[in-house]
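Only one protein chain is missing; all other protein chains are in place.
Up next, chain A:
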């Protein structure tokens, strides 16, 4: 580790993995409820499990992003972090706020939670992914601003690189667009219109800048390729991202009461959204092929390449699959959407955070790379989780195609619930793939506790 303060990333990474585990367990509960409808009812109704599943995802990715920033920025800026103490304090505040929120979801009826937390003062709750009570939302803003202050001050006092600049733009964008979560007009069309300014402009906008910066950082480290080359690629990729992704927001505006010209704007621009992901895949492979060193951390290289491929498949290909308005007319809000959501989040954001953790964690723990034995185990977890996610996506896609056909295309359309019964087989297969994912995750966690006596990798 080049700078002592980089170590503050460690608790962030540990918390990220712990919350990730929680997310997967609730995912399995929901998967079960899809086929055994009354599973854990009324203790954990589906809507509660889903809130926990999606909110944990967001929170652990944020932990991952913050940890990544704390690790990367001192090294990029060639200076110690502005305030390691602030970073540690924010960690505990964010963790406690996150835990309190999840416990609130689980143990307090949502309407009561809304009443207790001031939703009557400013109604922001009850919208998908933005279910957090008002104090949690305010807490996110406070933590984000203090975090950004810490990171920005570090960059300002040290070397300014393209990677840290792009990372900062992404993180500031994340904080700024989250502010739209406080805007909840009575008019449902406007509510939905600006809800996407958080959700879409996060995951198909500024988060991709963070993704690009993390990937570029790890690629520089593990390949030894010239920074100028990698940073040029980074700018090209994020240009493509925002040029296509900003207007691409229009693919969410087809059927919510917005003007119909969005069908053209959204279709054309979002059809181009796979391009930056494809560029990212080419980028990752190209840099690894042109590597000037053999980094001992093979697992991190595997995660980096995996991110390139899976982000392209999940976000790029599976996004394109249903993004054109005439297709989306039939697939909107079906299991096709769920299939895309799963692989896109895993391939882009889960995998890039795991890439960074895989690279940084051994160094924080005082070695260039883990022992061969630990790395082999980590690579097993890579394949188990990634293949499981491919299966989850394929099964949900199959369910989605069947659902769309029976419910929306067939001459005598079936009702929603009758259709669900018809596709239950695919939901069962998805659940089993989910079990495989959990096994992969357990192997992943175990890999942190395997020592091995491979002296060659010790620094």
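Methods note: contacts are C-beta pairs under 8 Å (C-beta built on N, C-alpha and C of every residue); 3 or more make two chains touch, one makes a residue touch a chain; residues count from 1.
Criterion: contacts and distances are computed from a predicted model.
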Omitted chain (choose from "DNA-binding transcriptional regulator, PadR family", "Cytochrome c", "Formate dehydrogenase" or "Malonate decarboxylase gamma subunit") - UniProt protein name: "Cytochrome c"
Touch with the omitted chain, as defined above, among A:1, A:175, A:414 or A:429: A:414
Omitted-chain contact residue, chosen from A:28, A:106, A:256 or A:376: A:256
Residues belonging to chain A that touch the chain removed from view: 30, 33-34, 36-38, 41-42, 45-48, 50-51, 110-111, 114-115, 119, 123, 125-128, 131, 162, 184, 186-190, 192-193, 228, 231-233, 235-236, 238-239, 242-243, 246-247, 249-250, 252-263, 265, 329-330, 332-335, 337-338, 407-409, 413-417, 420
